[in-house]
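Apart from one protein chain that is not included, each protein chain of the complex appears where it belongs.
The letters A and B name the chains in turn, as written, and every chain counts its residues from 1.
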Amino acid sequence: MSGISPEPLLSVRGLAKRFGGLIATDGVDLDVMPGELHALIGPNGAGKTTLIAQLFGELRQDAGAIRLDGEEVGHLATPDRVHRGLGRTFQITQLLPDFTVLDNVALAVQARDGHSFRFLADARRDEGLRGRARRHVTASGLANRAETRVADLSHGEQKQLELAVALACEPRLLLLDEPMAGLGHVESGQMVETLRALKGRTTMLLVEHDMDAVFALADRVSVLVYGRIIATGTVEEIRDNPDVRTAYLGEGDA
Amino acid sequence: MTLLLEQLLNGLQFGVMLFLLAAGLTLIFGIMGVINLAHGSLYMIGAYAAAIAAERTGSFLVAVPAGLAAAGLAGMAMEYLVIRRLYARDHLDQVLATFALILFFNQTVTLLFGRQPLFVSIPPALNGSIEILPELAYPVYRLAIIAVGLAVAVGLYLLINRTRIGMLVRAGATHRDMVRALGVDVRLLYTAVFGLGALLAGLAGLMAGPILAVQVGMGEQILIMTFVVVVIGGVGSIRGAFFGALIVGVVDTLLRAFLPGLLRQLTTGPEADALGAGLSSMGIYLLMAVVLLVRPKGLFIANA
Partner (left out) sequence: MRDTVTAQTGFAPPSAKPLLAAAAVIAALVLLPFVAQAAGSPATVALATRVLIYGIAAASLNLALGYGGLVSFGHAAFFGIGGYTVGILYQHYVADELILGLFTGSNQLLVTLPAAVVVSGLLASVIGALSLRTSGVQFIMITLAFAQMIFYLFASLTAYGAEDGLIVRRRNELFGLDTRNDTVFYFICLGVAAAFFALLSRIVRSRFGLVLVGLRQSERRMAAIGIAPYRYKLAAFVISGIGTGLAGALMANYLRFVSPDMLHWTKSGELMIMVILGGVGTLFGPLLGAAALVILETVLAAWTEHWQIILGPLLLAVVLFTRGGLQALLARLGGKP
């Protein structure tokens, strides 16, 4: 929470959300700087997914401000936030199972283009869309699966596609909700490399349980415990922070 | 004033009939996730069985178990043969499959008993009227219907709030997967709930016999209104079904009783009567649309 000179791309102040008696988000302040990969870690049940959902507009916060590049977005619906440059991937993949890999990405490219009230031209023969989509598919390493239905993809491939779809929206800030979850060792390693390659080009807020991945990738780390940010700092600062150690030791290895 | 009171009682009587159907329908939907358009057919079957039993034996006491048994058996057969296969299907399949059941049941009844409506006489013990207020004599039979309906409501309340099966039903209506996870024999629970719903529909049908014409199509007419009740009250909620039924019963009855008269003061002639009838029929659908727009999940479900 230090006063770094450039304006934060994402600035969260006093964000709060409760479900009945359960306080899921308890006055969260968070800044994500342009270009950084900011990791958000915390034990199970700390409220990470709830926080992401509020940032993305899928849950409405009870109180607090969410500013994207200085503009308040906390009252906007998800699609409007996407138009302003937010993107996300889902821990439990949310893809269009009857469509092919290429269709999924092309639809994101199409949405990025503006409204879809075009009724007559065949969208699957629109080389403008398909060409850009194919580049994203290739970049994500799924080129040979482009014409495969999503329902027939492996879990790892679906995770890759999640990322490809999110990137096709060309977000300014990408929220990554546990991109390594459920991946094997090799796949995990590939995902780390993919994210590393993205660093600097896209600003990212990464929620992840895989500490090796977090420490390998993050510029800064924030630690969320019981809905509160208890620490923010570089990887080294967080690793040495006694509060963080307590929070995690009580929880066992994360 | 007495006219209004009388119409209110009529509305209450219609409301409890709707409740008997809505209770089953809302539980079946809430617990099994099945939209059962053929619920009205169970009502019709109960009415026919009771009417025929009453005609053959001349005794309403025989007609009551006959109506209940016929509806219950038909319901169990329906659940076993068809509904069971629809649990995992989407709403579209459910609507169509149970629509097909309606076609089948209606034609079967037509084939067996013809298109002429059957008329059932009011059991002698419940014939006549009593003066419930000075200058307001009200038919005993209708009062009996109200009493039975309220008794069923109390019984359901106790069953659902005070028994283990009721606990499962409550849990099942809101957290279907959790009940499955608890290792409860869901299939048995489903069959029990469906059977109960069928019995209540049959009960409504057999009681309707003496005040309405027993005929093919009677099921759909009341079924659509029952859906209005369930949706207004909130799908899966017995309490919602109860209050929704009373609201719909009273509103519909009062509109039918008074709207044509009001229109006649504005315009004259037969057009006013026809329009009044039409508009009063539209009333409850308008009510439902308004409720859904304000509270998309119904009046008695907390909006998440």
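Convention: a contact is a pair of C-beta atoms (placed from the backbone, for glycine too) under 8 Å apart; a residue touches a chain by one contact, two chains touch by 3 or more.
Computed from a predicted model, the values in this text were never measured in an experiment.
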| query | For the chain left off this view, which of B:Leu4, B:Leu61, B:Ala77 or B:Leu96 is in contact with it? | reply | B:Leu96
| field | Touch with the omitted chain, as defined above, among A:Gly14, A:Pro79, A:Gly184 or A:Gly200 | value | A:Pro79
| request: Based on the whole complex, identify which of A:Ser11, A:Gln61, A:Gln91 or A:Gln110 touches the chain you can't see. | output: A:Gln110
| message | To test your reading of the contact rule: which positions on subunit A touch the chain that is missing from view? | response | 56, 58, 77-80, 82-83, 87-88, 90, 94-100, 102-103, 106-108, 110-112, 116-126, 130, 146-147, 149, 165-166, 168-169
| note | In the full complex, subunit B touches the hidden chain through residues 29, 35, 82, 85-86, 91-93, 95-97, 99-108, 110-111, 220, 224, 227-228, 230-231, 235, 270-271, 274-279, 281-282, 285-286, 288-289, 292-293, 296-298
